[in-house]
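Omission of a single protein chain aside, the complex is shown with its protein chains in their original locations.
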Amino acid sequence: MSQKPDSNRKSGRRSPLAIILLVAIGLITTGAAYAMASSATASAEVDLSSPEVIDEGAKLFAANCATCHGLQAQGTENGPSLIGVGAASVDFQVGTGRMPMQANSPQAPVKPVQFTDAQVQALAAYVASLGPGPSIPSASMLTGGDVAHGGELFRINCAMCHNVAGAGGALTEGKYAPTLDNSAAVHVYEAMLSGPQNMPVFNDLNLTPTEKKDIIAYLEYQKANPSPGGLELGSLGPVSEGLFLWIFGVGAIIGLTIWITAKSN
Amino acid sequence: MTVTATPPSGGVTGKVSNYLDERTSISGAVKEFGRKIFPDHWSFLLGEVALYSFVIILLSGSFLTFFYQASMATVEYEGSYIPLKGVEMSVAMASTLDISFDLRGGLLLRQIHHWAALLFIAAIGLHMLRIFFTGAFRKPRELNWSIGFVLFLLAMAEGFTGYSLPDDLLSGNGLRIIDGMILGLPVVGTWISFLLFGGEFPGSDIVGRLYTLHILLLPLILLALIVLHLMFVIIHKHTQYPGPGRTENNVVGYPVLPVYAAKAGGFFFLVFGVVVLIAATVTINPIWSYGPYDPSPVSAGTQPDWYIGFADGALRLMPPGLETYWFGYTWSWNIIIPVLVLLVFLALVFAYPFIEAWVTGDKREHHLLDRPRNAPVRTAIGAAGVMFYAVLWAGAASDIIATHFRVTMEGVINTLQILLILGPIFAFMITKRVCLGLQKKDREIALHGFETGRIVRLPGGEFTEVHQQLNDYDRWQLVSFNDNAPIMVRPNERGKITGSMRRRAAWSRFFFEDRIAPVTRTEHKEALEHANH
Partner (left out) sequence: MANIAKGSDGSELVATSDKRLSGKELGTAVVTTDSFENPGLPPHRQRVTDTDPRRLARAARIVAWLFYLSIAGSLFTIFAYMFFPIEDGDTTSLRLSTLYIGLGSAFALLAIGIAAVHWGKAVMADKEGVDERHPVRGTPATRERAIEIFKEADEESGFSRRTVIRNGMIGAFIAFPLPAIALFRGLAPMEVDPNNELKHTFWKEGLRLTRDPTGVAIKASDLTIGSSVHVIPEGLAELPEHEKLDAKAKAAVLLVRLKPEDLNWTSDKRKSWSYDGIVAYSKICTHVGCPVALYEQQTHHLLCPCHQSQFDISNECAVIFGPAARPLPQLPITVDAEGYLVALSDFEEPVGPSFWEREK
């Protein structure tokens, strides 16, 4: 049923409006892509096993994390043990600004990141040195997945909490699954590996590295290709559609009825 | 009998008109309706919005039927949307995706169809509220209210059957919920579900069956009832708001030809234009995100379209644990109670005109509308109903309210549960008080005029604000309304009173006990004399 591209499409045939719009869309997508690319490459390669880095991490840990997680990362009443959680977990929690937490609560909201990339790496290196755990995925593990399979896996394993479009959703007692719109690929991967907060763990036997890559490919596709239907209204489904209809659709139409029946002057 | 045809005058138009009239007698219809008067008020156009959305739905829906295939047979998607390539899905879903991704204008038409459907039911709802709050359902229009009510139900049924056709994850879970509700009905539930789905859920029949309902049966009944509804509008002639020169025996407004035709005709294009504009710029029902139906996955924020929200909310607001085993059978009160509550609510909406007619015993025709304030208890009942509906409606969005206002889901639901009981009561009391207050203010102004803000000093040294009397036209707005007073029962000679009489008297007290009577001429004269002293 697909239409053949028209052969006589010359630049002059497009309306100026189209060009303006195209340029605008182009700018926005490049901007978004750039923003994503820069955050995705944030985890530059650092040797996490070098003693200097681990040492640096230990200092940072003692100064910023030990209050809750204990001086040896053994855990306290206020925070779980970090022995064996691996570098992936640290990179996710600290690299997205979730840790250090503002207040102890089951939900760790995203905040501006508190440390430089090098400091995050050092903390990760320190925690990884305490016991074996999932490590930070390399860049090659994040690209080249199968979008369609990823979509299927996403719907089965992730959509019930994060919503099919990754817009996030409510959990019990005020907790929520965050939106994935702004999540970097590496953080999504680490979240699956480590199961942060109330998210279940999706270890490599549950979702293989290839499957994780597929899921990431699907999410990246969603981010790069906004809805062909137009504004997405937060991808919240019928609730936001209904609200839009009542406010803007019905609003516009009632405005028109008033104009039609008002006496002309 | 021979008829001598008068030669037509006026060129082609004349000839065509003559040709038609000699074969259809159409001149009679033009004579009858061409200069029929329609009153002008913005709220009178809400019903037209519903009618026009229906036309838009018919047009866009017909286009979609050329491409949509209502089959649940399985195919591997081969269309151009990359994230679903190779995914197994029903033909219904695949053809809907093809309409969206491989047919030029197809996505636009789908979005027009869906947005127009949302608008259709919203317009019906607003139209019903207008009829209710202005008392336009009174004699002789009670039956037309009933027809309109059935149209409202049919429109919701159309909406729901259409929502389910793409066979995507969202609508599939919607059907799953409907199936669960049907299963919970006592005695017949299991079998109704079994027959509806042609076996077990989801089976392979339901989409085809809903399609037949959606494009054949329901639209046919809808269309027939719309015709009947409009016929009654012509028979009754339109109501009008009270005002100088307007009486129960006339209609003041503009003739169908040309002014009303231009405005109403133009309005069709405006409604169509607004719907197309929204459809061109705002996504609705992105089935490509939802993916094909599969009983295992589900999306956070799974909700029905807005018009089914009140039913979904009723399910959500039920407290836990309501199920009993009696006589060896399962009584799912968590289903039965919301279903009953909704049925009672709808039955009250349906029956209201007859209830009010019984209470007032007023057998006159009413063509002049009430201003809502002049029927305080009716307006308050309406406000209570709106409140009840709104709480149920909010219930259906409890999870989204929780995430977007950073509160707990449990808190939202518990608050709404309380509000469902208390909200309508408060809405009733507050609205009634507000109406009575407004009536009192109207009465003051009708009697003493309005305050001019001009302060004068009287010869005695005393200051007073000058009141300006209203002119006759403005005063008429404030004093010409239907006044009702409660009735009481007088026993028969043996001192007996029947129960139904007693009930009617009690209800009339409920409706009309608190009452502000319109200003009479005598009262006005007295007020004037008093002011002149």
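Order of writing sets the chain letters: A and B. Residues in each chain are counted from 1.
Here is the rule we go by: a residue touches a chain if its C-beta (ideal position, glycine included) is under 8 Å from a C-beta of that chain, and two chains touch if they have at least 3 such contacts.
Just so it is clear, the model here is predicted, and its values are computed rather than measured.
Note on the undisplayed chain: of the listed residues B:Thr24, B:Thr190 or B:Gln468, the one touching it is B:Thr190.
The residue touching the chain not shown here, chosen from B:Val30, B:Leu153 or B:Val259, is B:Val259.
Of the residues in chain A, those that touch the hidden partner chain are 2-6, 9, 13-15, 18, 21-22, 25, 106, 152, 156-157, 160-161, 169, 171-173, 175, 177, 195, 197-203, 205-206, 225-230, 259-260, 263-265.
The definition used in the following text is that only the chains that are shown with their structure count from here on.
Averaged C-alpha coordinates give centres for chain A and chain B that are 41 Å from one another.
Per the touch definition, chain A reaches chain B in the complex via residues 1-3, 147-148, 150-152, 155-156, 159-165, 167-174, 176-177, 218, 221-222, 227-233, 235-246, 248-250, 252-254, 256-258, 260-262.
The residues of chain B lying in touch with chain A in their complex are 40-46, 49, 67, 79-80, 82-87, 98, 100-104, 107, 111, 115, 118-119, 122-123, 126, 169-170, 263, 266-267, 270-271, 274-275, 278, 280-286, 289-291, 294, 296-306, 309, 396-397, 399-400, 402-403, 406-411.
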